[in-house]
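Dropping a structure here in structure tokens format, bear with me for questions.
Of the protein chains in this complex, one is absent; all others appear in place.
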Amino acid sequence: MATRTLKSRLWYPWATKQRRRRTRVAYLFMAPSLIVLGVFMFYPLVRAGWLSLTNYSFFGASRFIGLSNYGHLVHDPQFWRDLVNTLYYAGVVTPVSVALALGLALLLNRKGLPGRGLFRAAIFLPAVVSFAVSAIVFRFMFTPSIGFLTYWLGQIGIHVPDWLDSVSLAMPAVILVGIWKNVGFYMVIFIAGLQTIPKELYEAASIDGATRWRRFSNVTVPLLSNTTMFVTVIALIASLQAFDQIYVMTQGGPAFSTETLVMLIYRQGFTNFQMGYASAIAYVLMAIVLMLSLLQLKFFSKRVVRY
Amino acid sequence: MKRSKHKALRATAALIAGAAGAAMVGGLASASPKASGGHITLTYWNGFTGPDGPTVKALVNEFNKTHPNITIDMSIMPWDTFYTKLLPALASGSGPDIEAMDTQQLPQYAEKHVFLPLNSYYQHSPDTHALAKGAVAATRVNGTQYGVPVNYAPLMMYWNKTLFAKAHIAGPPKNWSQWMSDAVKLSHGGKSPQYGIALADNNTIPVWPILLWENGGGIVNSSITKSVLASPQSISAVEQWSKLIIKDGIAPKNITGADADSLFQAQKAAMEVNGPWATTGYTQAKVNYGLAPVPAGPKRTLTLTDVTAMSINAKDSAAKVKAAETFFNFWNAKATQIDYAVHTGFVPTRTDVTAAELKKNPQVALFEQAGHNAVPYQLGANFTNIDTNTWTPAIEKILDGAPVKSTLESASQQIQSYLG
Partner (left out) sequence: MATTLSDLDPPASTARRSGFPTRRRSGEASRFGTAWAVTMASVAALVIVLPLVWMVATSFKPEGAIITAHPSFVSAQFTWSNYSGAWSAIDMPRLLLNSTIFAGGVTLCSLTFDSLTAYALARLDFPGKNVIFVLILITLMLPFQVNLIPLFVELTNFHWINTYQGLILPRATNAFGIFFLRQFFLSIPAELEDAARVDGAGDLRIYRSVMLRLATPAVLTLALFHFMYNWNDLLWPLIISSNSSMYTLASGLALFTGQHVIQYGLVMAGSTLAIAPMVIAFLLIQRRFVESIATSGIR
């Protein structure tokens, strides 16, 4: 149904002169971004790539050691342990956050819902609070016997296990905070996506006598697919790079049960000063993220509606 | 269309003006006073966040006022940030002229030769002989002095007088057997449980090492060449205390230093081993507490002392080094130390300060006493690997139910591999 309005050709392959001009225009449009990215992202990124081939540790001579950092990594049990932790974290946080965010966006995109702006603001609020403060607050909720959650649930006879301090429960606790922190953020993106769906498509669907479910599956889902793809990819990238709340809440503990790959990078680079090795782990992580993201993009590109 | 063109133009103009304005303000802000005409400016980085900050700031201001030729330009930042950027900054030449860090970390930096050896300062500076020996020892790495103490904090046992009275215990425990039985008596479960002791094991001032030391064990030997974590004394210390925690519930498992403080402050834990910085908060919260030495162990009576020390950037000019030494002299002068101790609760770095001089804050004298039986927690250049990456996770695993002996043995092997 959405295809009713679609048809377009943006450029005209028969005119090479036109094409050259168009290319020039495109690069002019992108020039400011590309310059900034080149100087402040790619140059450091290439430097980091070079570091991953050395034994750089800030001071003293750094030596080119080829791929030994990468070879070391394959046999490093810490790397595999933290990879599993990372996938565990991302495997739960990504789908749950995206689904919750979409549900909340649909709920709060309803016209005429009393206090809609306030509800949106409330759910978005955690994204605004710094991780340092959220960590203090969450530790405070969970402190055994005097945390306000442990205490009040204890008063009504519910025993709350000491989440953050248990090897098996610390990860679920950190996951919970990860979802809490970002769900409002993704919800706002979904709402912005819903807002850009042209209203006449719904009208047309209503005229055609489509049911609510059909309007959802035939209008909302396909027209929201660009947004959904964006949110899913961003959520995956963010969760594979989880660092902040874990760093401030558990520092990767107890007994490394919440240490993610980015935490390992930080620990190797900034507390053990093994910047070369840290860069190698980062490059491997980047490759994993890239692979998963491209798979996702491919998955979505089959489903994305293009005008 | 026309309207929007104007709008875009205006927006662009505003953007450019904004960027230019920002750059100008930036230029102004970055123009800091440079050394000229005999005037020296020293940049000083440290992590004295929290309640210590205001006192440190006031003392530095006083120094700047009384020393017109020297300006200390101090940056206080969270310790995390400090450790993240210190080495890159030193390596790229934008590091501070002087800095202060915990002496636990000092060897990792000294090994990289980023700090100036201070042996000659200690020789020619008349006042350094008055400094507490334990504090000075903590700044020594393989026989070379790399730092001058900023503060000195032996740990004591805080005990809650109200909870002790409720449990009909007359006073603080004197030795381990009293300590253990009191801890059990002071613990109970139920709707709102109470703990005998709040014993933190991560993100905390180290307390567990004291238990190992007092039982004749430890993590490494005194020359930091050999792991002693798998020694019978170390294993027995961990076995006794972890059993009390797991079976008798004398302490919550795997808590952080901040959690432990909260529990003691909320009067849900009857004892806590902690430094002098905690007194202010507990007094404010109207906790009726006493201070006692850490109970005597079966083999030794010993507590831990935390020492922070200042060091000089190895790249500093002779004039800057001289200015830095002037600042060190000021910092460790008697008057400064009395002022600092009274306001922060830290023990003076000098041993010639009398209790009468500290009467404005009588608790300081108690900690000063405790300092006589105190040693710093030193693990050499492998501090992070041994403590954060091996020992702490091992104790966390044990409190989570892992067997004591085999866990400590494998941790010990790991530690030995770092020591070479």
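Chains: A and B, in written order; residue numbering restarts at 1 for each.
The criterion applied here is as follows: a contact is a pair of C-beta atoms (placed from the backbone, for glycine too) under 8 Å apart; a residue touches a chain by one contact, two chains touch by 3 or more.
Being a predicted model, the structure only gives us computed values, none of them experimental.
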Fill in: Contact partner of the left-out chain, one of A:L53, A:L73, A:L104 or A:V167
A:L104
Worksheet, complete the sentence: Among listed residues A:I65, A:L83 or A:A127, the absent chain is touched only by A:A127
Discussion item. Can you say which of B:P96, B:P209 or B:P393 touches the chain missing from this structure?
Written reply: B:P96
Worksheet entry | Absent chain, residues of chain B that touch it | 1, 4-5, 8, 12, 14-15, 18-19, 22-23, 25-27, 29-30, 32, 43, 45, 47-54, 73, 75-79, 81, 84-85, 88-89, 91-94, 96, 192, 205, 257-258, 261-262, 265-268, 275, 277-278, 280-281, 284-286
Worksheet entry | Residue ranges of chain A at the interface with the undisplayed chain | 5-8, 10-11, 22-23, 25-27, 29-30, 32-34, 36-37, 39-45, 47-48, 51, 103-104, 106-115, 117-134, 136-138, 140-141, 146-148, 151-152, 180, 183-185, 188-189, 191-193, 195-196, 198-200, 202-203, 206-207, 209, 212-213, 215-216, 220, 223, 226-227, 229-230, 233-234, 237, 241, 243, 261-262, 265-266, 269-270, 275, 278-279, 282, 285-286, 289-290, 293-294, 304, 306-307
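Please note the rule applied: only the chains that are shown with their structure count from here on.
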Worksheet item: Once you find the CA centre of chain A and the CA centre of chain B, what distance in Å lies between them?
Response: 36
Worksheet entry | Touching residues on chain A, where the partner in the complex is chain B | 58-60, 139-140, 143-146, 151, 154-155, 157, 162, 165-167, 251, 253-256, 267, 270-273
Worksheet item: Which positions of chain B touch chain A when the two form their complex?
Response: 83-84, 87-88, 90-91, 108, 112-114, 191-195, 202-203, 252-256, 258-259, 262-263, 266, 268, 384-385, 388-389, 392-394, 396-397, 399-400
